[in-house]
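Complex shown without one protein chain; remaining protein chains in place.
A, B and C are the chain letters, set down in written order, and residue numbers restart from 1 in every chain.
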């Protein structure tokens, strides 16, 4: 059994981690911390967990995180970087679901996140946990930076095209739409039901923190910087990301075959039949990315449709996938549930 | 392995049965029929099942249902009664998720359902599949009438009070609210998104088909007819039923203890702590009923709040629960998933 | 032109008041205050008002409220009672959309609202602004207590029955469902989209502040205290209240005629044809209450269905209706817009 701890379990990625780990046959959940809610039973805050999780939230200071085999950070940005070194030194592996270790360029990170980074050396060591690209490195990692939700959907959609070199890398467009849970479980007016329901809007057009992360990931694939316009939108649903990706084809290619071959052995990427329009609900609650590729009217613009559940393949599910890889378990362990439709 | 067939698998109870059975370690799904969609792959209609269900829909006439150990009917009312006898004669057990075998009084059934019943003798034999009341009979049954969604939520809420004889049985009120999936996957204007979203309404106040079913079930508990006003409402969510039940207390009693004792050994009924307000999302996707009991201002009106997922404990999940009981499997097999929240 | 001021305009009742007043031909909006957002243009916070309202929010201290003819308070409870006396002394009429002047029994008010009342004498003077009951008094009033949203829907539904004395006044049940905007524009977790969407729950079963208000109003009608069980619920829609009301008939009566006669001359109460199920969307954005009355299966339980838009007839619209009455304008001025459906 893997002894697991969770730091910061009161947000949506936290409760989703708990949902998945509760069904994991090789995991023994030891401790879950929350500064604000220490003492409260987890199942009191989240009645969906009644009968599955009996633990209370523990104050971080009293938590015996160092006795765990693995600690997940489901904290706001800037927390994990304060605490990771001690854990690593104690031999604990770490998966950070926040952004602290995602961006290799420290000054870029500090610009977008508005903080001084506490441990640049660990950033250098951290493995970016997108298994479809970095599986081998994840297997060896002590510290995994779990990708953001938008970056997961966008990268998985562009990667086959960029690896094959069939689109212009300088004029990529990612028009992405997210359900409201992507904004987290925070008391804020713009994500109130009465504000976000029956409404649609773009946000962060001038610049969103996931932009440098996506650029970095795609740049690794092509070997040089890419040009990307990234426009995120808020759509009135709880879960799900739909990325609509546009690229300019540089040569003729069998796009369907390209995608099918790239992901032939990937357990969590499903290339849909030609002509498909994947729906976000087809992955609701599941650690899966469904992708369809189109070339409208046979023109030189390729359109990729990529959907994930932002809380699963876009966060907690991918984290469990990374854990399974790090601990040499079958990659699908506890990740094989059927999506909830309708 | 139990060889299982499904008749009529294109509705919401059908796809939900498939979701649950796909994860059932003792079930081998043999055949799923649909007159209208024969030849289509199940996973083409429901992409959520890609990778889990490989079968196509089969024309009923060609389906080898008689070689199954168990057949589920997820058909419209009036279909199962035409086909059940042949299956039973062939030694196949049957669970009907429609209403054909729920009402013992044939003339009452015929009045509410507007059809002549095809096999009254089998109605007499059929066991009403509410395990919390009829577990022993379900175990022995060849033919189970799976309860309706409203009747499940309402009966589980009233039963402790009626069994204990602490409320007037002649003036029960059930104010019930259902998500839209309760209306089924049928092309009809009133359940369009643009009609049902951002809207709330009652319906069927003059009389709803679940009224005689609830009356019968509660009458069995008290031993004589009950008086019930039942008002169903449509609420803009996909899944879930919330029943708010009102009864007049006839004597003082520890209501919390009464409920906790009644359901102490029930794996799928969760009596919430005193003062709770169960939310439908706390059972989303799970075979569970959560109940809270209140006595506002210490008056003589008791208020019970009872929530289920209409497609799980209110339909497909309860059907799998009944199957587990009929085949002597642990009752929770394939029914132990954590609810999806948020 | 009536010179109008609004105190506290950043909530949903505030923006709704602005929407209605912007179209009012006899109103000159002078000032709108907000302590937190002074200096911000109203139309910057609410872009729907671009082109209609040019004012900025003003700091309350600088606001020239005393030069207005009428001031609306769209503030949290407990604010209006601090400021009303000075305005009345200056000859300004006041309509309070909060609860400060709704409950005549000061100790009852203090118990439910947890504050010491600042001006009990003004409570005695204030007129409860339900025009269908108190039109004549509203016409003479200096200070109007605008009714709560639930109380409006519930009282309008029960009044014909209680006035006619055809139901037991001691065992009334009001099962009410509200859209989320009823909770106000406040940054709180339970009303986040990801919490309230695709979900249904009761709340405040032990006691809700609208209970004493409803009891008081119905008690005025009957002349003695009524017994009422009131259970509010939260339903995933923005606007709308649906009250389902239950009473026990004491004698036979033509219920449809009773309701039609009671509201024959009421411009904003619409008694639907027998057998109807009014939908909340049928009053979306409109100052209207639609009511249907049922007697299921001819039994002795009467069921009334009453719907309003909580922000209009349940708040800002009723306030404008009261203003029209107080200033001897046609009661429908600026209140005659067609509901928005779909």
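The rule is short, and it goes like this: a residue touches a chain if its C-beta (ideal position, glycine included) is under 8 Å from a C-beta of that chain, and two chains touch if they have at least 3 such contacts.
No experiment lies behind these values; they were computed from the predicted model shown.
**Student:** Of the listed residues A:140, A:265 or A:297, which contacts the missing chain in the full complex?
**Tutor:** A:297
**Student:** Out of A:10, A:30 or A:244, which is the one that touches the chain we can't see?
**Tutor:** A:244
**Student:** Considering the whole complex, not just the chains shown, which residues of chain C touch the missing one?
**Tutor:** Touching the missing chain: residues 12, 15, 18-19, 22-23, 46-52, 181, 185, 197-198, 238-239, 270, 272, 276, 278-279, 281-286, 290, 311, 336-342.
**Student:** Which chain B residues would touch the chain omitted from the figure, given the whole complex?
**Tutor:** Counting over the whole complex, chain B touches the hidden chain at residues 12, 179-181, 183, 185-189, 191-198, 236-238.
**Student:** What residues on chain A make contact with the chain left out of this view?
**Tutor:** 171, 173, 175, 177, 179, 194-195, 197-203, 205-207, 227, 229-231, 233, 235-240, 242, 244, 246, 248, 275, 277-281, 284, 294, 296-297, 299, 301, 303, 305, 307, 342
Here is the rule we go by: only the chains that are shown with their structure count from here on.
**Student:** What whole-Å value do you get for the distance between chain A and chain C if each is reduced to the mean of its CA atoms?
**Tutor:** Comparing mean C-alpha positions, chain C is 45 Å from chain A.
**Student:** How many angstrom lie between the CA centroids of chain A and chain B, rounded to a whole number?
**Tutor:** Centre-to-centre distance between chain A and chain B: 36 Å.
**Student:** Two or more other chains in contact with one residue: find those residues in chain B.
**Tutor:** 197-198, 238-239, 278-279, 281, 284, 342
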